[in-house]
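First the structure, then my questions, so here it is.
What you see is the complex with one protein chain gone and the rest in place.
Read from first to last, the chains carry the letters A, B and C; within each, the first residue is number 1.
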Amino acid sequence: MELAGLLTYGIFFLTLVGIYGLLALGLNVQWGYAGMLNIGVAAFFTVGAYTSAIITTAESSGHLGGFGLPFPVGLASAMALSGILALGVGLITLRLRSDYLAIASIGIAEIVRLTLKNEGWLTGGVRGMAGIPRPLAGLIPGYDATLYLLLVLAFVAAVYWANERAWRSPWGRVLRAIRENEAAARAMGKNSLLFRLQAFVLGAVVMGLAGALYAHFVRFISPEAFNPLFATFLIWVMLIAGGSGNNRGALLGAFVIWIVWSATEIFVTRLPEDLVTRAGALRVLLIGILLQVILLARPQGILPERPPRPERHE
Amino acid sequence: MIQVEHLSKSFGGLRAVNDCSFTLEEGAITGLIGPNGAGKTTVFNMIAGFIKPSGGRILFEGQDVTGFSPERLFSLGIVRTFQIPHEFSRMTVLENLMLVPPAQSGENLFSSWLRWGAVRREERDVRRKGEEVLEFLELTHVRDELAGNLSGGQKKLLELGRTMMTDAKLVLLDEPAAGVNRTLMGKLARMIQQLHRERGYSFCIIEHDMDLIAELCHPVIVLAEGRVLTQGSMESIRRDERVLEAYLGHSGAHETEGAA
Amino acid sequence: MSLLSMEKVTGGYGEADILHDVTLRVEAGEIVVIVGPNGAGKSTAMKAIFGLLKLRSGQIRFDGQDITNWKPDRVVRRGICFVPQTDNVFPTLTVQENLEMGAFVRNDDIRPAMERVFELFPPLREKRRQAAGTLSGGQRQMVAMGRALMLDPKLLLLDEPTAGLSPIFIDQIFQIVKQVNATGIGILMVEQNAKQALAIANRGYVMAQGANRHEGTGQELLADREVAEMFLGG
Partner (left out) sequence: MDILQLLIYGIVLGGVIALGAIGVSLTFGILGFANFSHGDLMSTGAYIALIFFTTLAWPLWIALPIAMIATAALALAIDRSLYRWFRTRQPVILLISSFGVALILRSLVQMIWGPDTITYQTGIQMPYRVAGLRIRPDQITILLCTIFLVLAVHLFLQRTKMGKAMRAMADNPNLARLSGIDTERVVLWTWVLGGGLAGAAGVFLGLDTRLHPEMGWTLLLPIFAAAILSGIGKPYGAIVGGLVIGIVQEMSTLVIAAAYKPAIAFAILVVMLIVRPTGLFSGRSTV
């Protein structure tokens, strides 16, 4: 590959890592901070992507739309709608044993997936949605992709900052306390439901943001891209590999696992012709085995959780 | 301070607490004793809001607090400890304490994002308070250790220390001396007395160690079979044949009718 | 040679010892009661026999064999059965099934053993198809003891069998203990109801703060004022 091609690929690669990094950061708030099992990351990712797409695209006969509103409005709506969805799920399940949340989150993801496929008037159905505008396009001719990468990275930085501050704040402390021992946290006067709900919604809002950024990046979205494999499972592997409870771990996990994932793609394309059609499954298999190996060998991840050190006072 | 009126609780047909009434006086260290199965822990859990009574009421400073959640009772000034220490194991010892103060402005997510300066100032104060408590508990050397790694005795101290991080009015101690050696027990007793004297906490203590009860508590309430058998000073309790009877068990069926 | 002997057993769950040089023995066919204030380490002593404790020193012998630190299922097979204080039945299983579970390790005909249990506890025969969870407290204790008897143990360990029961049931339980003992089974029992327990015991031990304090026949201990006062400290 020549240098230009490599550079283009690098930008493409890093943009996706950034988007996946956001998803991992969102999941880190839910699982790493608060111990809440969200097996339906895909739902919030999808809602984010489609919301922003519908809000910002020009009119199309294929689906609801034609609002043509600016990108920031799309982004904000995406985050808001994901958050509202999380609020509903959370209100029903967060009082209960964590398995219920896991099961209910799968349910939400399934319903979102069914809606996606069947409500063509809203989402374009299996044909998907095209012509999603990319912000900052044409600002510096020839540098569209680079600019967008910078935008994504700016969001990653902002979310990382917000996550870290939340982790170090009394808010994060209460959340960890609830995760460790809910009865004791309640005896110390902390309203566990309220805090978990906040964490769940916050995580979902970040996932919604990631969805929107993804939609504006690829500019064409269809149900294919939002299957639970890409949009839920990979993110779990990223977070656990990187180190749940550690924001740097979440980002590192996104980076490393995306490399692994991309590498498996290169690997399977070299397989004999007749096997290539089934190669996608092989990649999933490898990632599935990788998760088990991590769980067995290093469950705390590459960068384990570390409690924040309060600043020294003089 | 606390009035327990006709409190009852059954678990699957078994009457753990049966028409139990007593008062915890303000400024007192009240001992709650009784043989196993007397319903002490159940009464305790009902006062702390962890179990809902099936009958009767609990008044705190005249207010009906029956069935309040633990969070709400905490905000009213009722703080409890656990018999088996409920530490937050993957948090440092200092964090375990810093968690406690109620309504910290940094518990609001937006404040911790947008008003970090103010949150930090407050954190400094909370931290100072936490370090004072650690000093009091003589645990300064394990300040940054994960609480899960502490020894059983240290966890017990931490459990007591958490009650010092808030302006409690009534502290409910669930077997503070259980599984604790004599030296540490002496230390705990000293600390409880000091808190009582200097901070004006009222205490209610469930404890099996009668020496500790004798040293700390006045009055002592004796529960047996889910209700109050008697109360008074430890000396008078020791002389009370009925109490001895309750602890040693009655001698046979023929005597039980008179006793009941 | 004693059926069971604990020699200078010291140990606990974690780094802190709960038992200090505890020594006790049970002769074949005896009822031995351990009494003492709450938190004295009575139940812990029983758990030590079942290998559920970390022992730092001391030896536990049963029927001529060293069983120190054996795993629970091995101790069960060897002939000691344990009845916990709470959660001692399978609530959704019927009475009969509870008894069958007691004999899980046996592969021979368990009907004679079950018949003996029913003879000992006639109410259980009538209720044998009823779920154990629906029984009264006293009947549950019968099921719990019956479950333990299904292996024809030589020694039965009872952890506070009367805790939380009303006086009528308490009397019943002590009657049952005597009956079980009459079939030749040794009994080691931790009890809160010291008077009644000592009244039926051959011998008793008083424990306090994880160590032996007094030892004697049931009658001796009952007459000892010092023993009585130990419960209330001072």
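In this text, contacts are C-beta pairs under 8 Å (C-beta built on N, C-alpha and C of every residue); 3 or more make two chains touch, one makes a residue touch a chain.
Not measured: the values here are computed from a predicted model.
Note that the absent chain touches A, C when the full complex is taken as a whole. Residue-wise, the contact with the chain that is not shown comes from A:W236, picked out of A:F71, A:W167, A:W236 or A:W258. Of A:L69, A:I84, A:I103 or A:L150, it is A:I103 that touches the chain left out of the display. Considering the complete assembly, chain A touches the hidden chain via residues 35, 37, 39, 92-93, 95-100, 102-104, 106-108, 110-111, 114, 117-118, 182, 229, 233, 236-237, 240, 277-278, 280-285, 287-289, 291-292, 295-296, 299. Against the chain not displayed here, chain C makes contact via residues 50, 72-73, 76-77, 82, 84, 87-93, 97, 100-102, 104-105, 147, 151.
Throughout what follows, only the chains that are shown with their structure count from here on.
In whole angstrom, the spacing between the mean C-alpha positions of chain B and chain C is 32.
Note: centroid distance chain A to chain C, computed from Cα atoms, is 57 Å.
Along chain B, no residue makes contact with two or more other chains. Remark: chain A residues 162, 165-166, 168-171, 173-174, 176-177, 180-181, 183-191, 198, 202, 305, 307, 309-311, 313 touch chain B in the complex. Those residues of chain C whose C-beta lies close enough to touch chain B in the complex are 14-16, 18, 37-39, 136-137, 160, 162-168, 170-171, 191-197, 199, 228-229, 231-234.
Residues 48, 50, 69-71, 74-75, 79-80, 82, 86-92, 94-95, 98-100, 102, 104-109, 112-113, 116, 119-120, 123-124, 126-128, 144, 146, 162, 166 of chain B are the ones that touch chain A when the two sit in their complex.
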